[in-house]
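One protein chain omitted, others in place.
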Amino acid sequence: MTNPNNATISTVHTAEFTSGHALQIPTLRILQDDGTIYPGAVAPELDKETALKMYHSMSFIRVLDERMLAAQRQGRISFYMQCLGEEAATVGSAAALDDKDMIMAQYREQGALRYRGFSLEQFMNQLFSNEKDLGKGRQMPVHYGSKDIYYMTISSPLGTQIPQAAGYAYAQKLRGLANVTICYFGEGAASEGDFHAGLNMAAVHKAPVLFFCRNNGYAISTPANEQFKGDGIACRAVGYGMKAIRVDGADILAVYQATKMAREYALETNEPVLLESIAYRLGAHSSSDDPSGYRSKEEEEQWRKNDPISRFRLWLLAKGWLDDEADKAQIEALRAEILDALKVAEKVAKPGIEHLISDVYAEPIPELERQLAELKAHIRKYPDAYPITSGRMS
Amino acid sequence: MTNPNNATISTVHTAEFTSGHALQIPTLRILQDDGTIYPGAVAPELDKETALKMYHSMSFIRVLDERMLAAQRQGRISFYMQCLGEEAATVGSAAALDDKDMIMAQYREQGALRYRGFSLEQFMNQLFSNEKDLGKGRQMPVHYGSKDIYYMTISSPLGTQIPQAAGYAYAQKLRGLANVTICYFGEGAASEGDFHAGLNMAAVHKAPVLFFCRNNGYAISTPANEQFKGDGIACRAVGYGMKAIRVDGADILAVYQATKMAREYALETNEPVLLESIAYRLGAHSSSDDPSGYRSKEEEEQWRKNDPISRFRLWLLAKGWLDDEADKAQIEALRAEILDALKVAEKVAKPGIEHLISDVYAEPIPELERQLAELKAHIRKYPDAYPITSGRMS
Amino acid sequence: MAKMNMLQAINNALDLAMAKDSTVVCFGEDVGHFGGVFRATSKLQEKYGKDRCFNTPLTEQGIAGFANGMASQGMKPVAEIQFADYIFPAFDQIVNETAKFRYRSGNEFNVGGLVFRTPYGGGIAGGHYHSQSPEAYFAHTPGLKIAVPRDPYQAKGLLLASIASEDPVIFFEPKKLYRASTGEVPEEYYEIPLGVAEVMQEGKDVTVLAWGAQIEICQKAIEMAAAQGISCELIDLRSILPWDVETVVKSVTKTGRLVINHEAPLTGGFAGEIAATIQQRCFLHLESPIARVCGLDTPYPLALEREYVADHLKTFEAIVASVKF
Partner (left out) sequence: MAKMNMLQAINNALDLAMAKDSTVVCFGEDVGHFGGVFRATSKLQEKYGKDRCFNTPLTEQGIAGFANGMASQGMKPVAEIQFADYIFPAFDQIVNETAKFRYRSGNEFNVGGLVFRTPYGGGIAGGHYHSQSPEAYFAHTPGLKIAVPRDPYQAKGLLLASIASEDPVIFFEPKKLYRASTGEVPEEYYEIPLGVAEVMQEGKDVTVLAWGAQIEICQKAIEMAAAQGISCELIDLRSILPWDVETVVKSVTKTGRLVINHEAPLTGGFAGEIAATIQQRCFLHLESPIARVCGLDTPYPLALEREYVADHLKTFEAIVASVKF
């Protein structure tokens, strides 16, 4: 384009609107509900090891979600968020990445985190905000993060990671790394101003980001049709001159394939890509939410059939890569393991008093040291009122 | 659409990107440079009176801009912004509206303001921040506004009027008014998060707004191709499920026609429309700017040929609605009138000291009354240091 | 009179305001059919229709901008920001737009009638993104009014006054009191004026000043002090902007001592403004330094919340130290 307005100019002489739905983007589907491949589709190349790692990540997360929601109901943790129905979207996309590609997630991407290798203990330590939590017990449950496995610590304010991902990926490019950044967000978060800023900047500055929108139909109680009037989220990509692809988010092969292709493209061209996963948030928004107030059981039931794990499981069984019985036994064992880990983690001490002020700055400023000293003196005076810290102050 | 994701689902089995330029929107052109209508085009219905009002608004603004930039150079006002090259975009769109449609502008829309009936004196009073300024001398020059003529007072922070326009128009709808809101902004301001929020909310809440983007190629020194990578701004409308139309912004008949059509549609359906005017900011960004640092004289010269006023003038002359000599004389007279008005306005007193604190709240709060009393006592002690107010304090 | 918790009182105030004035409109994330994540707008959509009570897309800057536009047309939007921690994307629309709308236009336009309601403060194991008390960020902004209620009765009266106000108001609702604080609330319409503090308990040795959920913490502290023979005067500031300087001056002139408590971090918190003003106005009456009992200068923590907060014990200690100075 050569005109200063950065717009192609083709002339018409009759006033006519371009429709608000002039662009429709098809959905990539490879794996059917019964575990077979769609006629005409080709499964992506996947070795057995990777495929099983994907499967095990999904089933681990399924069991973890189930257990930890129960733990929340028992009052053992204060809060929890499941990803029921969206396991394939996050695991499938994470599997298509390099281990050093940065993951910047929203909060419902424990599938990607598990795929990256976050251990059961690490999950538990975070959920119990104990002193072994990498985040030092400072954030609510499910705000995971780990530098070692390139998983940016979750931040609650929605959409903020979107322009951050553009900047992170730009830095990767400047450093000459052969890595991209993946940025997950919900279709609700895509309404934030940060979405617009982040996608536009990534396109303009040529930052290799995979923007991965989990369109799961709801933002808490707000249905997608009260969130936006366009055709999904993927079509917004033309507004940024960015390539887009839409996938069935319950189809792990489609997700894997699309992400792999997007990663290659982004790495090669330094251009971002927008991916949209179409799935359904089968569970409640969080442990504080009850969806019966805003959607029907029938709708939920219909989507429950669309289970991402059972589909992939059938595919693996058919391929002979998975043994039905062994798998069932393994899941049983996992249940026990999780319970054990939970019992361990809940007994680990909370972070020490010094971590109330550490990490605000690289080094505590004098005022914080003064405040800590004052607080310690106070705690010494009323040790019973502060049982978590009073017993172990230096 | 019935799926909860609010996206049409058509299936494909092969991964393929949708291109970032999959949607291209043509540009409506009716009036040629020589004042004739494009072959195949039809001029919109325009009575003589309206056509002349449009023409006179444009030429008034052209002369005012010229004079006031000179006044700024002479140090008579502190700041000025021209709209050279974009007169047709704002006058043509304003002419397609009802007098009670709200105008929410950015700052370069003096054409629309003049069309609405802002008087020469009112322009001058604002530019000189004197006590007759409707804005009480509180904002920099060109921050016009008038409730009587439904022109929202300009605010410097870019993009902020975009979601405001959605809210304003929603209120018009709720009140059952047969009016729309037009919201002007530059292609630069369209990068702000508020753009995304405003367009999305207008679409979702069905607010009759005409979003009018003046794509003039530059945001201060930043060319449009460093501002976004999509095909202009109009294509973003699909992201909001909103209708769009692109016009040649130097072609007042095209602008008028498109705006009229958009207004009818918005009023009928309560759906917003995105209009994009393709023109060129022929002058400097403002009196503080010198474009020679970032663009070539050649580029400017090329666009100078594209003059919106001369085109329309030729059309009017050909129609016999305008007399060449009389028009030239009128413009000469206008120059003198403007100079006279300027001399009057610069002698009008500045607002009185009470207006330092009025309008912060509907009624001054006690702390502000205390501060004003203290200030008055201080001014009485040092009258020479505060010559604007000291002589006329009650 | 009816027994209500704070949520019910707020819901009742919104209901009355919407019934009374058809230009009152409530919106925000999940505010519509669902009635808001805390259910403050429960049943309002059912009662007043989707046009007057609705879900917005997830964009706080959009919500604030939309509210500004609607108010500038003359309607009375009551916009909910789901958590005060998420009000910051709307900061520009509030601080540069809402606050300056009337002034910058010479009163050609204004957004009087606009209210931002938002659940705020800690005490719900929310970590730093569900616990912040950002009133001081807004208190530095001429053109805004700010109110914080301490109980259901106050919540209803202050909210109705906010909606009736000709100036834009930010209404911070201490979320830990939503269900915990209950009391008798008149069923009819009433307003509690903005900008007026309330002396809740008279005393002679020291003035204790707070607002919102910290009031009950101060009540505990002054009970402990009373047991030691210290007589405290307790003031609920209620409005942060404008704040009632004269009531505080009068009290401190009498007691000679002032302890201010707020949840937000110490540095830059609103207690600083109060202390600065009162040391100036009451200089010759002060018998001890004005004390501030506040959150630490860190983000609001999770595991160590108890250590972090400006609790009754810290307040009690500050009272004693002030009296013994």
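Read from first to last, the chains carry the letters A, B and C; within each, the first residue is number 1.
Criterion: a contact is a pair of C-beta atoms (placed from the backbone, for glycine too) under 8 Å apart; a residue touches a chain by one contact, two chains touch by 3 or more.
Remember, it's a predicted structure, so these values are computed and weren't measured experimentally.
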item: Among the chains presented, those that the missing one touches; value: A, B, C
item: Touching the absent chain when the full complex is considered, from B:Pro44, B:Gly92, B:Gly188 or B:Gly249; value: B:Gly188
item: Chain not shown: contacting residue from B:Tyr151, B:Phe228 or B:Tyr280; value: B:Phe228
item: Per the touch definition above, residue among B:Val63, B:Leu174, B:Ile331 or B:Ile379 touching the missing chain; value: B:Ile379
item: Candidates B:Ile37, B:Ile331 or B:Leu356 - the one touching the absent chain; value: B:Leu356
item: Selected residue (touches chain absent from view) among C:Met6, C:Ile230 or C:Ala291; value: C:Ala291
item: Residues belonging to chain B that touch the chain removed from view; value: 78-79, 129-130, 136-140, 143, 155-159, 188-189, 191-194, 219-222, 226-228, 288-289, 293-294, 350-351, 353, 355-357, 360, 367-368, 371-372, 375, 378-379, 381-382, 385-386, 388-389
item: Missing-partner contacts on chain A, residue numbers; value: 102, 104, 133-136, 138-139, 143, 145-147, 152-153, 155, 157, 160, 162-172, 174-175, 193-194, 196-198, 200-201, 204-205, 358-363, 365-368
item: Interface with the undisplayed chain - residues on chain C; value: 61, 85, 88-89, 91-92, 95-96, 99-100, 103-104, 128-129, 136-137, 139-143, 241, 264-265, 267-277, 279-281, 283, 286, 288-292, 297-299, 325
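Methods note: only the chains that are shown with their structure count from here on.
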item: Averaged-CA centre spacing for the pair chain B and chain A, given as whole angstrom; value: 42
item: Separation of chain B from chain C, taking each centre as the mean of its C-alpha atoms, in whole Å; value: 39
item: Chain A-chain C separation of Cα centroids, rounded to whole Å; value: 35
item: Of all residues in chain C, the ones touching two or more other chains; value: 54, 57, 59, 61-62, 89
item: Junction residues of chain A - those touching two or more other chains; value: 191-194, 226-228
